[in-house]
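My questions all concern the structure below.
Heads up, one of the protein chains got dropped from this complex, but the rest are sitting where they should.
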Amino acid sequence: MTQQTLVLDEKRNVTLTCYLQPVGGKFDYVRRRPAMLILPGGAYQYCSDREADPVAFAYLKAGYQVFILRYSVAENCAWPAPLMDYDQAMGMIRSRADEWNVYPDKVAVLGFSAGGHLAAAAATMGMQRPNAALLGYAVTGNDVKACNPTAPDCCGMVDEKTCPCFVFAARDDDVVPVMNSIRFLEALTEKGIAYESHIYSQGGHGFSTAEECVQNPKAPKSARVRSWVEDSIGWLEEIFGTFDGEGGLTKPTVRAHLNGDYEAFLSADCTVGCLLKNEESRKILMPLLASMQNGGAADAMDRQNVEKLVSPMRLADVLKFAGAPEAAVKKLDVQLRAIPNR
Amino acid sequence: MTQQTLVLDEKRNVTLTCYLQPVGGKFDYVRRRPAMLILPGGAYQYCSDREADPVAFAYLKAGYQVFILRYSVAENCAWPAPLMDYDQAMGMIRSRADEWNVYPDKVAVLGFSAGGHLAAAAATMGMQRPNAALLGYAVTGNDVKACNPTAPDCCGMVDEKTCPCFVFAARDDDVVPVMNSIRFLEALTEKGIAYESHIYSQGGHGFSTAEECVQNPKAPKSARVRSWVEDSIGWLEEIFGTFDGEGGLTKPTVRAHLNGDYEAFLSADCTVGCLLKNEESRKILMPLLASMQNGGAADAMDRQNVEKLVSPMRLADVLKFAGAPEAAVKKLDVQLRAIPNR
Amino acid sequence: MTQQTLVLDEKRNVTLTCYLQPVGGKFDYVRRRPAMLILPGGAYQYCSDREADPVAFAYLKAGYQVFILRYSVAENCAWPAPLMDYDQAMGMIRSRADEWNVYPDKVAVLGFSAGGHLAAAAATMGMQRPNAALLGYAVTGNDVKACNPTAPDCCGMVDEKTCPCFVFAARDDDVVPVMNSIRFLEALTEKGIAYESHIYSQGGHGFSTAEECVQNPKAPKSARVRSWVEDSIGWLEEIFGTFDGEGGLTKPTVRAHLNGDYEAFLSADCTVGCLLKNEESRKILMPLLASMQNGGAADAMDRQNVEKLVSPMRLADVLKFAGAPEAAVKKLDVQLRAIPNR
Partner (left out) sequence: MTQQTLVLDEKRNVTLTCYLQPVGGKFDYVRRRPAMLILPGGAYQYCSDREADPVAFAYLKAGYQVFILRYSVAENCAWPAPLMDYDQAMGMIRSRADEWNVYPDKVAVLGFSAGGHLAAAAATMGMQRPNAALLGYAVTGNDVKACNPTAPDCCGMVDEKTCPCFVFAARDDDVVPVMNSIRFLEALTEKGIAYESHIYSQGGHGFSTAEECVQNPKAPKSARVRSWVEDSIGWLEEIFGTFDGEGGLTKPTVRAHLNGDYEAFLSADCTVGCLLKNEESRKILMPLLASMQNGGAADAMDRQNVEKLVSPMRLADVLKFAGAPEAAVKKLDVQLRAIPNR
């Protein structure tokens, strides 16, 4: 492994520490690696060492190229300096992807506490959006004003371009209320973004990897807290794929969006609920739903309830479940793809 | 183990299956056991066997007495019949606690899908409130109307007496939208109730224990999904305690409420935010906060921000952190306990 | 689940408790199940309840049909009564496989302590050999005489027909010395039998599932001990396959023998070491090895060392590694299959 620290902004004391692993040679079936950009916490007053190296080791072990960004804090923390630091770091990782053996479209960001706020901002407002974002006991809402009055609320900024997220925290966090995480999940849900979330019963604020070498073992803590590290690596494998033994990565198993509801044109990949809201597609769907009412499963329910029941499902799934031939689904899909979404 | 099925209501076809383990003898340090009451799902149209025995085995293995309630469904599902079934079952478990070697104040309820709706109703509206509630891909909001038009929304019914909850689901659930779980967590947070939550990236609806013998292995599913079973057992140990080797259980490590904000009288166990809302306690607190502003940690922030920062913390914790002597905290606590909450 | 207890021998008080799960219906992709036959320990003086039901629950949860045999103990323990009990039970499970929805060639036996001795005897001397054997802190050698003077040493009886084994124990077992497990592994290794083994640092004797409801939590115990349960289920999936979602089980990934060294005729599946011991096959191999010496990897070593190095490898693997064309390997294989083993 090589280790170097690049100065991104001397005046604001912004640095990027790079931990780079080799490819080829004894790792002959690894040609590039996914990357992790870590944003330590520290109330925008400092960047905590507890949320830097110890976290880096976990992703290095999993085969990642790992970067730690020490962004603008204290007297330099006024917005948008920290987000600019992030954009500069992410841009550099992507532009030097060949040199650093990184997949430029497989770069995740992981932030803790105030760093979690910055990661959430990166995912929702960044010029260089990450490909996945991990938020640890993050400040995502207006609570951020307490430590950085110029920093924005992120929950309201979640949009269709927001990347898949992994959100974790402890219920008994008495510094950043867990409602920050809940509200962010709500916003992700509303925009149809893929995510995973773990809120642990006990763990307080700032548990980092929750190893005994990182968090004082006297702090009350659920045994499950430390699972987030391995769980996040498993989740990233769903988003990025995993080493395929032939120099690349396998195909991801999770898409950024759960369905087609946020695409420019409608399709059979949209939920029934979405298709019913659009006047044109509604006309196409209604006869289909009517015919389904005569099916066995719906015996006890009236039309309104069938609609409610299938409303969150993708149309393609509903049709498949109802036994429609593949050709029919395809035909319908073509029809829908001609209709602009909204 | 003995196994018996009691008929609770012959007409509505309501039964309680009891799996009872021995105490004493070779289990000489076990005198009673915690209990788990399982409510299978099935859209209030049936009670699924996939969410009955396979789940029971997990808690039997962990030392629980396990009960499966097959409640009123199909033509008998109109509210409040299912909740009455639950109340009857829970009442019976508690009243026969001596006979069945159960701790009557350590009985959890675990429901899946529509059964999760019933578990949420039990936790928020039941006559016989459970001591812990586990909700698996539960319908908690108005979506329940799609399968049981008379059943109530539970999110709005969360109150101060609601027990600690363990909420799990899959993000890609296309039958019961995950927003059901998110909204329920929001309600629990607002009432200060303890909880743990796991939302897995992939798993769909109805994964039960997520074992390959229970859910078709061809269904896309995150490897983490099956963790909920062991995780829930670890969580219950925090709520109920665990076998102490001397015939009892150890002391719980998690309280039902995170702080004193919902007690009848104020105290140092309340959050600063709660104490600042009450006029009387605000007068007591303001000078304290003012003095803290002169401390080092607050240098960069104005009064308003200090308030914001400590607002979610318990007063006792803030004072301890600030180095206040224990006697001073105690004195303040006594003073506050004279003030009615709200 | 149905539960019944069959009396196998009234005089000797031998019973078989059957826990049977349904197939079909809500478990529509399960047509049969693998089975587990449990032999509790108790120094051949009794059958311990601590090693009966609690263990059964684990395999029930994993989808198995589970049977508990209470074999001849105390005044009835003289050999071969316990082994006859086992043979009767295993014979019954296989002959009633259709009725009980069991795969008759996927029945494992799991014994603890003295029951582990009986399981080892079943695997090495039984009329009805099991398809896999799990031995928990088992008495496998002559130490058995201390509790059952007529019972035989099993280590010396391991033969080519012995099934794959899963051997676990605690290093600090002060009742049955861990050397029992080590010697059994040695015998399995010598006969080329597949196995897995876990010897935990701390756990003493009789930990059963190592759950706190089964073993007094005050006993010193490595946190890893309880892993054997899940690990054994994962191992059994390698031996038996796992539910395939289409009514059957997937193909096993582990064979009973690691190579062809114990087959009646030689083959390219034999190790080089085995082939060099036979005069006829030695003549065929020597020129091959000589030519490999001129290859790069062997530069620093003389002929004797090349022989040593490839001696534990299967010939087919060595040839493949050396770049031999598949046709050549096949031709050689045919040649070898004409030579009787020894």
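As written, the chain order gives the labels A, B and C, with residue 1 at the start of each chain.
Keep this in mind: a contact is a pair of C-beta atoms (placed from the backbone, for glycine too) under 8 Å apart; a residue touches a chain by one contact, two chains touch by 3 or more.
Please read these numbers as outputs of a predicted model, since none were measured by experiment.
Considering the whole complex, the hidden chain is in touch with A, C.
When you scan A:V14, A:L39, A:L60 or A:V178 for touch with the missing chain, the hit is A:L60.
The chain omitted from view is touched by exactly one of A:Y44, A:Y86 or A:F243, namely A:F243. Annotation: of C:D9, C:D87, C:D159 or C:D317, C:D317 touches the absent chain (contact as defined above).
The missing chain lies against chain C, touching residues 45, 74-75, 143, 145-147, 149, 171-179, 182-183, 185-186, 189, 194-202, 220, 222-224, 227, 231, 234-235, 238, 253-254, 258, 300-301, 305, 308-309, 311-314, 317. Although one chain is not displayed, chain A still touches it through residues 1, 3, 21-22, 25-27, 29-30, 33, 48-50, 53-54, 57-58, 60-63, 209, 211-214, 216-218, 242-245.
As a convention for this text, only the chains that are shown with their structure count from here on.
The set of chain B residues that touch two or more partner chains is empty.
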